[in-house]
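Some chains have been omitted; the remaining ones sit where they do in the full complex.
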Amino acid sequence: MSISKDKITGWKQKVHEIIYEADTPAGKLFDVLLLIMIILSIIFVMLESVKGFEEKTYDYLYVAEWIITIFFTLEYFARIVSINRPSKYIFSFYGIIDLLSTLPLYLSFFMTGTAALLTVRALRLLRVFRVLKVTRYVGESNKLAKAIKDSKAKILVFLFAVLIVCIMMGTLMYIVEGEESGFKNIPVSVYWCIVTLTTVGFGDIAPVTPFGQFLAAVIMILGYGIIAVPTGIVSAEYAAATNKNIVHVNTQSCWNCNAKKHQDMAKHCYNCGESLRNG
Amino acid sequence: MSISKDKITGWKQKVHEIIYEADTPAGKLFDVLLLIMIILSIIFVMLESVKGFEEKTYDYLYVAEWIITIFFTLEYFARIVSINRPSKYIFSFYGIIDLLSTLPLYLSFFMTGTAALLTVRALRLLRVFRVLKVTRYVGESNKLAKAIKDSKAKILVFLFAVLIVCIMMGTLMYIVEGEESGFKNIPVSVYWCIVTLTTVGFGDIAPVTPFGQFLAAVIMILGYGIIAVPTGIVSAEYAAATNKNIVHVNTQSCWNCNAKKHQDMAKHCYNCGESLRNG
Amino acid sequence: MSISKDKITGWKQKVHEIIYEADTPAGKLFDVLLLIMIILSIIFVMLESVKGFEEKTYDYLYVAEWIITIFFTLEYFARIVSINRPSKYIFSFYGIIDLLSTLPLYLSFFMTGTAALLTVRALRLLRVFRVLKVTRYVGESNKLAKAIKDSKAKILVFLFAVLIVCIMMGTLMYIVEGEESGFKNIPVSVYWCIVTLTTVGFGDIAPVTPFGQFLAAVIMILGYGIIAVPTGIVSAEYAAATNKNIVHVNTQSCWNCNAKKHQDMAKHCYNCGESLRNG
């Protein structure tokens, strides 16, 4: 009996190794295949929304979509089965994404239009970093994430200020421009103000009165100037994060004169000349 | 008599605590309610400008607007009454905003169109930082404000240079493009030049002659290049502000003269010359 | 005779003081009046190009323009007369600008359309920094100018690379999109490519074929990514310039142990404890 249980465990371990890890050839092959299928499936969902192909093409896409979805469903259950504590996977970030990647097609039986939601699968592409096994990439990603996290509070304060400016300038533009030139109500004016301040500038709405154009110029120059703020924050934050790693890597202190901040390749204290290694 | 006066003072203190502070549960509740009402009122003012709702909706919005305004008016007087020196509140930044947040609706009896000015209430949202009681946020906000203030002179010089460029390039475009392609006079050309230099690019006016397009390309590349200037300024300024905090990590203080902020490698007090190590 | 010569010299000195300097009350008043006239004249030139005013307004503007131009002409000659070596003024940056600020109106007798060139007067506004007597501003301006000058070589290399990319991507778009969708020849395609890469995006020309839109997306992401390059250069350059000024301000070295880089407020050597002042 214990052998049988061991067998099952062995089978589960094998599946776990293939699905969850990417160190063995089989595990790597599985992950690469998975990524190809994810990319294919995103392309298929996109193409399905394009009008103008032959009727047959949609049939092929529909079948391909179902094959991939069934594969993803099987993979999802395999992941649940092969892990010791399934709840840990199910409620993890990837677990939820994997579920959301299969549900929409099943839901499309009951509700039309949900199939397009399958592009949530794009999030599964984040697995690519795991497959590449390039810790460097993940490391960079983590460092980036850290820099962004450190800047979060500041950037929120900044965005909050931008929003207040947009609400007030939007209202002003609504009053100044009137409704003929596209500023038909305050929400639309605020929307236009965000479009302008962020230097996107669609041009579907544009001021026509001289004073409106003057105000628009002020908003633009404001937007041009304040884009420096988030950039400056992230620059400084990122530089600080990088400096921390670069500068104080050597924590040695001389046993003779206690001088610190030795260069990495130092053998002797730069202050008193004592040997650092035999210290 | 003195007891009665004490009572009033006590009552005033209680109101002051609720309205001005956010440390007690009552004070916090008041501030949160206030913020909700500010947000609601901004949404109401915005919706009121949207055409196409039923007649009834506008009636509801009108009533809601009045209820909130009366509440704000009462709050304004409560703030004046509960403070010892009312003038200090009335002429403060928040005092003026609070007044401007109630006036427009009263003015709308005499002048039409002023109701939209109620969105000045958006400025009241700045109180959110006080409610959050997250000194961290305020601290960040102050640091940001400091960095921007330090960069102000430089950014003014920069914007001044940008304006001179825009006036001259705008005139050139007016001469080159002529009036058929939207560059109908110099102010409009200057406006277009600002739109282009800031990389907004509405497209309501666009050059059509080859030489005009060449000039436009020059302006765009200029704008693309000089956006680096304010960004660089704020980055450096912000990094400097951050570094200042980093550099003086040495928390030693001289046991003799109590001087602080010693350099990391200091052996002697820079102020009195006492040895720091054997102190 | 020598007295008469002294008189003339004295008269010349007086005029020189008023026109060229801004330290005496008369000199400051003159400069402020000059700035006001420059600003007024720019506004007048701009307004003159606007259609739709009454006939009379143009007459007034015409007269005002002539009065200011005559004043500027007189000022120009006064500057030449009151300086010892007139050639030094005439061929200086401001001398040439001052000449160009008066010529166009005189030329408008012979050639139409030259009057608009009067906006070159905007360059005269650079005098504002002298009037403000805020060395701080000029200092900032110089520091900025230095940072930009230091970055010049790098930014030229960068812009050169951008231009090569634009020429090749523009040609590609011309081949891909064909002539129906606005990409009517290669120069226009290159122009569009610059518009897109700099994130201006007028929208007067936009790709319509799927492959053209794909290429456009590549160009945009490229432009979004490489805007980081000039910004990064100026940031680093500016930070380096700022650091140099901040850190090594104190050039003292201890007479006892020769330690350098003392803090500004240091009285004693941080290394050996010797007094720095009495050294």
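By written order: A, B and C. Residues from 1 in each chain.
FYI, contacts are C-beta pairs under 8 Å (C-beta built on N, C-alpha and C of every residue); 3 or more make two chains touch, one makes a residue touch a chain.
What you see is a predicted model; the values in this text were computed from it and never measured.
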item	value
With 3 chains placed, the number the full structure-file assembly comprises	4
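Everything that follows uses one rule, which is that only the chains that are shown with their structure count from here on.
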item	value
Between chain C and chain B, distance of the C-alpha-averaged centres to the nearest whole Å	29
Whole-Å gap separating chain A and chain C, where each centre is the average of the chain's CA atoms	40
Where chain B touches two or more other chains at once, by residue number	187, 199-203, 227, 231, 233, 235, 237, 239, 265
For the chain C and chain A complex, residues of the former touching the latter	199-203, 231, 235
Interfacial residue positions of chain A with respect to chain B in the complex	153-154, 156-158, 160, 164, 167-168, 170-171, 174-175, 184-187, 190, 196, 199-203, 206, 210, 213-214, 216-217, 220-221, 223-225, 227-229, 231-233, 235-237, 239-240, 258-261
Residue numbers on chain B that touch chain A, as the complex places them	42, 45-47, 49-51, 113, 116-117, 119-120, 122-123, 125-126, 128-129, 136-137, 140-141, 143-144, 147-148, 151, 155, 159, 162, 187-188, 191, 194-195, 197-204, 227, 230-231, 233-235, 237-239, 242, 246, 264-265, 277
